[in-house]
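All protein chains but one are shown at their positions in the complex.
Here the chain labels run A and B in written order, and each chain numbers its own residues starting at 1.
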Amino acid sequence: MRRIAVAAASLLLAAAVFTGLGAATPGGKFIRTAAPVPLPKPKPKPAKPKLPPLPSAVKSRKHWEIGVKCDFPPFGFIDVRGNNDGYDVQVAQRFAQLAFGSKKKVSFTCVTTPSRIPTLMSGRVDIIVSTLTWTQARADQIDFSIPYYSATGRLLVPNSSSVTVPTLAGKTVVTTRGALYAAWTRNCFKSTKLLEVDSPALAVSAVKDGRADTFMFDDAFLLGVATQDRDVRLTSDKFLNVPWGIGIRKGETAMSRWVNAALRYMKKRDEFVKILRANAPARLVSGFLDNVPRPKNTFAYPVGKDVTTICP
Amino acid sequence: MLAANFDWQFIWDHLPDFWEGLKQTLKVAGIGIAGSLAIGIVLGAARAHRVPVVSWLAATYVEVIRNTPILVQIFFIAGALPHFPGHPIRLEPFTIAWLAVVIWGGAYNTENFRAGFEAVPYRYREAGLALGLGRLGTFFNVTLPIGARIALPSTINTNVSVLKNTSLLTAIGFAELTNTAYSLESESFKATEVYFALGVTYLIVVWTLSLLIRVVERRLALPEAR
Partner (left out) sequence: MPDWVDPVAHYMLHEGLKNTLRIAVFAVAGSTVIGILLGTLMTIRFRPLEWLLRLYVEVWRGLPIIVTIFLVYYALPTTPYVHYRFGAFTGAAVGLTLWGSAQVAEATRGAVQSIPREQHEAAGALGFGWIGRHLFVILPQALRRLLPPLVSLIANIIQNTTIASLIGVTELLATGQRSIERLQFEVGANSHAFAIYTALLAAFFCISFPLTRLASFLERRLV
C-alpha cells in the first residue's frame, strides 16, 4: 500500500512539473514563418496531361501509397493537425492529382533515412519521395527516377564556433545514417569523429546540446534551421552537390515511365518552383531556385564516379 | 549451409569495425554493471532497513525507472536535460551512454538487493548486534555477505540486460556495436551479412557473460543452496 502511495505521489509530482512547465512556456502561439502556404488553387486545366498508363496496382487501388519523411522539414514533416506536409509531400500530392484528379488520393507512410529503402522493397509503398540522394550503392538496390531536387552539402555550427571544412580534423561531425556525408567524412577526414543518427532533427540537437561540433547536411534543411534558430549559423563551405530522385523498386518499368513523365511534365511547367515557394521562407527562395528542376535547369546523377572519394 | 551469395568476405573485411563497436559496448556495459551493482547495494540496503527519506526516494526512483521505457530515458537524458528549465545539462555521448544504463540497471538491482537483504533471517542480524558489531558493522559483516549472495541469481538477469540495453544507445548515434552495424548496413545494404554477424556477436557475448556470472555464482553460493 505504501509503495502505491509513493508512486502516486511521484506521478503527481511529474504531472505538476509538466503542467507547471507548460504554463510557464512563452511563445505558445504558432508563428508559421517557414510553414507552407497552401498551394495556389489549380487553374482549370485545358486538357489532361498525356502521361503513360498508370501501373495497374496503383490504378486498381485508386490511390497512391507513398513513403515520405516525417522528420525532415521543409521536405517531409507532420503539420500542426498531424498531417504530412512539405516539398516531397506536395510532389507526391501532385502525383495524386495527375493520376486521379485529386491531391487527396494518396496515403503516406512515414519512413526514416535508414528505413526508407527497406520500406520500399517491402512492398508497403509504391514509391518513396523521401529526400533520397543518388548513390551507386542505392542505385544497385532500387531504381531512381530522374532528379526532382538537387542538394548541396553545408556545415551547421554554433555561432561561436570557428569550424570550417579545412579545420574538421579532430572535431566531431554529426550527420544522418547512410548519408553521403558520412562516407565522405570517413574517406577524406581521417581524424574526424563521426556521430551518425537517424534523423536530421536529432543531429541539430546534437550540435546545440554540445555532443557534436558541426552538422554536415543538405543546404535546404540547414538553411531552414539557421534562419529559425539564432544560436546556430551556416559556414560558407559548399560541397557534394548531388541530386535527389524518387525511389522505385527495381524492374518496375511502368512505374518508372509514369513517374519520369510526370516529373518532366512538372519541370516543363516550372511547377517545382511553386512547390519550393510553398515550403521555403520567402526570403530564402531566390537562393534555392537553382536547386529545383526548371525548364532550363536539368540535373544529372554522377553515375560511374564515387563522389565520396573526391576530397577537397 | 548458407547460399553462395552470402558475402563472407564482406564480414571478414569489416571485422575491425565490429571490433571497434564491440569495445565500446563492453566498456559501457562494464561501467553499467559495476555502477548499477553499487547503486543496487546502497539503495537496496536503504530500502531493506527502511532508512527514512532515502528509502522513500529510492522506492520512487525504482518505480519510475521500471515503469518507463529505457529508450525514452535515453532520449530524456540526451534530448530533454539540455532544455532543463533554468539549468541546462549538456553531456557527452559517452557520459549519456553509461549514465543511462547505470540509472536503469541501478533501479532493477535496488529491487534485487532489497529482496536479498530482506531474506536474511532477522536472528542473524540480532546475533550481530548482540556481538556488539553495531548497526553498520552488522550490515557489512552479516547482512551484506549473506544477502548479496541470496540476491546474486536475480542480479544476473539485470546485468545481462544492462549489456543488451547498450544496443539502444544506437538511437543517439553512440558508436557501440549495434550502431556500427546499422551504419554499415545503411551504406552497403548488406543487411543479411551485417545483422547475421551482429546477432552472432551478441549471442556469443551474452551467453559468455551469463556463463561467467553463473560460475561466479556457484562459487559464492550459500552452503545450504549448493
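By definition in this document, a residue touches a chain if its C-beta (ideal position, glycine included) is under 8 Å from a C-beta of that chain, and two chains touch if they have at least 3 such contacts.
Note that the structure is predicted; figures quoted are calculated from it, not measured.
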| item | value |
| --- | --- |
| Residue of A:L51, A:I78 or A:A261 touching the missing chain in the full complex | A:I78 |
| Hidden partner chain, touching residue among A:T119, A:T135 or A:N291 | A:T119 |
| Absent-chain interface as seen on chain B, which is shown | 2-3, 5-6, 63-64, 66-73, 75-76, 79-85, 164-165, 167-168, 170-171, 178, 181-182, 185, 189-192, 194-196, 198-199, 202-203, 206-207 |
| Residues from chain A at the interface with the omitted partner, ascending | 4, 7, 11, 14-15, 17-19, 21-23, 25-35, 70-71, 73-74, 77-82, 109-112, 115-116, 118-119, 121-124, 198-199, 201, 204-205, 224-225, 228-231 |
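Convention: only the chains that are shown with their structure count from here on.
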| item | value |
| --- | --- |
| Distance from chain B to chain A - Cα centre to Cα centre, in angstrom | 37 |
| Complex contact set, residues of chain A against chain B | 3, 6-7, 9-10, 14, 21, 24, 113-114, 117-118, 137-138, 140-141, 174, 177-178, 182-183, 194-198, 202, 205-206, 208-211 |
| Chain A contact footprint on chain B (complex, rising order) | 56, 59-60, 63-64, 78-79, 82, 85, 90-93, 96, 171-175, 179, 182-183, 185-189, 191 |
